[in-house]
Every structure is written in structure tokens, then in C-alpha cells.
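What you see is the complex with one protein chain gone and the rest in place.
For clarity, chains are labelled A and B in written order, and residue numbers in each chain start from 1.
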Amino acid sequence: MTDVQQSRIAAGAMTADTAFRVRMRRLFGVLQGMASNPATVIGLVIIALMLVMAIFAPWLLEPNSPDPYQMPRDWGAVRKPPGTPGHPLGTTNEGGDVLYGVIWGSRTSLQLSLMVVGSTMIVGTIVGSIAGLVGGWVDEVLMRLVDVFLSIPELIFALAIAAVLGPSFGNIILALAVVLWVKYARIMRAQVLQIKQHDFVDAARVIGDSKLNIYLRDILPNAVTPVTVQATLDMGNVVLIGATLSFIGLSEAGIAEWGVLVSEGQAGIASGRWWASTFPGLMIFLWALAFNLVGDGLRDALDPRTEGR
Amino acid sequence: MRAAVAPQADDLILSVREVKKHYPIREGALQRVVGHVRAVDGVSFDIRRGETVGLVGESGCGKTTLGRVIAALADPTDGGVHYSMDGEMRRIDRLEGKAAQTFRRNCQMVFQDSFASLNPRHLVIDLVGRPLKVYNEAASADLVERVVELLEQVGLGRQHLFRYPHQFSGGQRQRISIARALALNPEIIVLDEPTSALDVSVQAQILNLLNDLQKERNLAYLFVTHDLSVVRHMADRLVVMYLGKVAEAGETQAIFDSPHHPYTRELMAAKPDLEAEANVEIRGLEGTVPDPARPPQGCRFHTRCELATSACGWEIDDIVRWLEDAPGMFEHLVGVERTSEFAAELAFDNEEAAGLLSMAVRSEQVPEAMRAAMRRLNLDGTKVEIEFEDVGEVELTVRDDGRMAACVLTPEEVASWKNS
Partner (left out) sequence: MLDERHCAAPVASVRDLKVYFQSKRGIVHAVDGVSFDIRDGETLGLVGETGCGKSVTGRSFLRLLPVPPCILAGGSVTFHTHVVCKACAGVGCEACDGTGRQAGRDRSVDLLGISSEDMRRIRGDRIAMIFQDPGKALNPTLPIGAQIAEVFLQHRTEELIALAGLPPDTVGAIRRFASQSPRFGDGWLLSLPGPRRAQRLRVEESLAKMVADALAETQVPNPGKLMARYPHELSGGMRQRVMIAQALACNPDLLIADEPTTALDVTVEARILELIRNLQQRRKTSVLYISHDLSLVRRISDRVAVMYAGRIVEIGTTAEVFANPRHPYTRGLMAAVPGADTPRGKLAAIRGTVPELVDPPTACRFAGRCPHETGTCRSNDPVLEAITPSQSVACFIDHPAQSGERPTYERVTK
């Protein structure tokens, strides 16, 4: 190998490395922007704690067998207030440990929000992109469909679907996914239409790059910001709506899920047994709050007017 | 631009023939097409190897649209752009496969807004290296060297490889755009107001750079701008556009020495040089550019032309436009019944207003040329019948000195007005 060749290879390695470093620095800048906002930091801390709780649930509390996502039943300690030995947050009517529900419920909630947000984001992005890129009657048909979905209030729509499918946790996920994808399609289409107008798309066309490449390299990366922000916000909102559906009894009875716990515990509030619904309720509130704080912070940090520099 | 002489394919690169680009205007819930914006409305000219053709005109006259049609970013509504390939002229919108690729590589474009034309999420190496990647001309280490080479040609360097567009000044960003346009070693570059967002000092750097590159690579430029001093400095030949049409075309120097079209003259009078006498009179144009969806008849410039004659296409629209600003009449106008663009019956709600109008159009209140163009004027109670001479479109014609202008006046007549 000649010297020239060697130095060229070195240069190639160097560039890949430098480009990576520069991109990381930009990402770091976004994180820094988020870190400089106290509200966002609070949100991030709450989310981190929730995640820790969800991941380490089996170590924190022994899983119920056979199904750890079912509430354990301790018929010997029914309706005990917080502070009872073995049940620091009290127990439910059926002797379920509230602390167990709170901790294992975080897994259920995470599962719910990840599945709903993940699927709706992918479907919405694809549909919105197709509508925005292809245009014409395809756009027309897709957007009318979206309009129909959007004309029905989210909660009522989800409720109707879940009611038709029958009470189960899986059906709640399905109902929410069916209802929520339209939001992403809407956002994505608007973004695509707007970015398509940008000169840099024309610049790519002048070079002769393929349509797919232009979509993947120019349009999509510039469109993801609002989608990401919406997804973050939805991570919280989904749990709220899910809880509402559970509350009305559209979920499975007896599973370790915050909404179900609130629902089952609310009857006791009148008789002074506040704990069975308050603690899971607090968790729902914190979860939604945390993701909303982070979502807002992310929006600010990704704002092109403040980004970089 | 010598339409009389058949274009010789050996030094021609592009030949623009009767290009039209109309954008539909849609209205209502059903998005029905209610009219067309005639952004470009029949433009022809040629571009030869190694030369710079300047394209000037007011904003909205169709310069960018024409540039986009030439760069194949938009399809013409009518007419076409022909590209010289293997000794024959071929229409670019009919090219396919390999031939389309050849054209694509050989015709590049630099945009006015350097910030908007660079993807904010790409590094300089991605931006400038992208054309090379698209055609698999270089990869990895080789790519870096090629990009550095290109950057050095436009006065940037290796240290700029890994930066984002927002980390550069406007002038530097425009250099990046130029480097990207050069990557495929094109024959022609469409430059759409490449310096109008820049300061004069930076503009001078970019203009010098463009000139050096042109000499080195025998590039042809289509230089779109609204700045006459820039175009005089850069262009070998000039095309002056007004409302989607060519008003005048020819050698730059000759046009600057003696413009054959009143519009060109007005453009020059509006912005005297820094070198001109300090007290030269500046003169602007009356009114605004008319709506390109309803261009004036005859000569499109007649609504603003001080030299307009009776043969310049006076029409009913001119009367209506004049009425709009005439107090005491427009309020009473109840209907305009057109029989053609040149004849109509105007109905008022009282006889006084009708009488007022028929008096006014006979008086000094309207241009003399307009009065002269009137074939008929009938006052009948509350109705006024008006008919103008029916005039065809004023076409671009070759003048004695081989230059072209679209004006009914001779070059001498235009020149004598200049001196008065």
C-alpha cells in the first residue's frame, strides 16, 4: 500500500469519526437546552424514577404468580389503611396491596403508552407522508378519512370501540391506537407539504437525487420534530385516557393497572378509604405531567430559532 | 437571440422556445380553476457555451419561474427548453434515462435564499458531497478529497467540512451552494438572484468568484437579478422581462448604451450609478405591475408607459381602472357589459355620472393616447358606450441593429424621449 492510499484511508476514518462527533455535539446541544429548563428536568427525573420502578419491579416486590400483572389477593388483610405492616400503602377491598398496584402498574402503563404511541406514530407518519407526497385524490381520500376520525371526540370514540370489542386491556390498546393515529397523519401531512416547498428540496431535485432519497434525507428528518413532541405528550395522555376507560370498567378487573385501581377504589372514598384510589391516581397524574413537561421542553429545545448557535 | 439566424448546435447549450408557464388559480370549496396566473407567457432565447445571459425585471415578472422551467424543476405549460446533446437539440421534458441524467448533471441551479436552499440538518460534507454520491462518483476518503477540492475552489477549506449551514454567514453559505452546483462539472448554471441577499462587499466577492469559475470551466450562466449594475457587470447578453414576456433583448453593452424599450429606460432611470452625477434626476414608474392573471392587451407595459401611443392596446380595463380612482363616478357604476376586451357599455345609476364620464374621457383627465385610440364614444342616458381600436399583441421584433424589442416605437423615437 502506498503512502497516499494509506493517508486516504486514514482520512476516511477520520471523517466518519468527525462527522459522528459533530452530530453528537448537536444532539448534546439539544439535551443541554432541555437541561437548562427546570420544568423539563423535573419531568425527566420523574420519568427516570418511573422507569427505574418499572424495570426493577420484580426486585422491589415479588411478582404475583402465576400472572404478575394480576393484583395479589391477601384475603386476610382487606381494606387496611396505609401503614399496615406488609402493606405500606394499604390494601383494596379484595385485599390487593396498593403498593404492588402502584409499582407493577408502572409496567402496565409503560406497555400501554409505548404500544399505542409507537403504533400510532408509525401508521400516522406513513399515512401523512403518503398524503403529502402523492397529493391529488390519494391525499383527498386519506384526509377525508382523517376528518371523519377527528370529528368524533377522542374519548367517546375510544370508549365506543372498547365497548364494542369487550372489556380487556388489549382492547384498550387497540381502541386507543385506532383513535390516535389520525393526529400524527395530520401533523405529518402538514409538515411534508410545508417542507416540500423548501428550496433545499428543489436543490436536491436539481442534483438528480431520487424521490425516495429526497424523502428520507430532506423531508422526513425535518418533519420529525413536531411528531416527536406530539409523541412525548401522548405518552402521558394515553395513560390518562386509558385510565378513564379502565375507570368506566372497560378493562379487565383485578389487573395491576392504575386506572383500574382508581376505578375499583373509588367506591370506598365515601367511607373514608381514600388510599386505594389516591395513590394510583397520583401516579397517573405524575406520569402525564412528567411527559407533558418533557414534551414542552423538547419543543423549545428543538425550536430551529433557538437550536444550535 | 438572433432568431432570424438558425441556432448553430455546436456552440448552443440551451434554447428556450416560446416557453409558457401558467399557474391555475383555484377558488371555492371545490377548488375550481377560475383563471390562470401567466407567470411566463411565451419567452424565447438561447444560451451559448461559456456566456452569461442576464435576466432582469421587476419582482413578479416571472424570472424565477422561467429559471425553474429551465432547470427542469417545473414543466412548461407550453413551448419547451431544448438542450444540445450530441449535436442535436432535444426537448428536456422529453428526455429519458441516460439522456435525462446527462441533462440533469449539466444544468445546475443556485438559489436566492442560501439558508433555505441548504438542508439545515446536513453538514457541509453531506451537502457538497451529495451530488457525487448520487452518481456514485466518489465514496469515503475519495469523497472527502473531492469535497475539499470543491470547497477550495469557492474559497472555503477543509476546516469547514463538518459544520452546519447556520454556522456560516450569508456569503459563505452562497459559496457552499456554488460548490454544490459545481460538483458535477455542469455546462450551465441557473443563478437565481445569487447576491441579492448579500452586502455589496460580499456580493463583489461572489461575483468575482463566479467569473473566475466561468473562465476556468467555460461555464454558461443564466444570471437572474433585478440589479442592473450587477447585470451590466456580469452579462454578455441581456433579456429584460415585463409581466411574463420579453420586453427587450440584446447585447448588454448595447442595451445600456441605448435602450430600445421604454421599460428598460425606466429601469435604468430609477437607479443611477454611484459614478453618475450626484444630482441626476431619478424617476420612478407610475402605478404597479398589473395582475399577471389578466395582462393588458396590446403592449403589456401600456398602463405605465409614458410614451404610449394609440396603437399600444388601450382597452376597457384601462377605463375601469381609471374610474376606480375617479371620485364621483365609480360609486354610480352599476355594470360593465363587454362585447370584447376593447368595447363595452358602462351603465350608471344616474345620468349625471354617465355625462361626467363621457366628458372626462374626452378631456385632459385621461392620457392623450387613450383618447386617440377611442373609435367610438356614445352617451345614451345613463349608459356610455366605448370602443377602442382592436390591437393585436405587440410582438418582439428585430430592429435595424439586430437587437430585439417589443415596442411599436422605433429606437430613435425612444432615444429622443430620453434626451428631452
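Annotations
As a convention for this text, contacts are C-beta pairs under 8 Å (C-beta built on N, C-alpha and C of every residue); 3 or more make two chains touch, one makes a residue touch a chain.
These numbers were taken from a predicted model, which means no experiment stands behind them.
Touch with the chain omitted from the figure is made, among B:199, B:306 or B:349, by B:199.
Note that of B:120, B:272 or B:355, the residue touching the chain absent from this view is B:272.
From the options B:40, B:151 or B:230, the residue with contact to the chain not on display is B:230. Seen across the whole complex, the unshown chain contacts subunit B at 58-59, 169-172, 199-205, 207-208, 211-212, 215, 226, 228-230, 232-234, 256, 266-267, 269-275, 278, 282-285, 288, 324-327, 330.
Rule of thumb we're sticking to: only the chains that are shown with their structure count from here on.
Residues of subunit A touching subunit B in their complex: 8-12, 15-16, 18-19, 21-23, 26, 198-200, 202-210, 213, 217-218, 221-222, 304, 308-309.
Contact residues of subunit B toward subunit A in the complex are 68, 71, 73, 101, 104-105, 107-109, 111, 113, 116-123, 125, 130-131, 134-135, 140-142, 144-145, 161-164, 166-167, 177, 180-181, 184.
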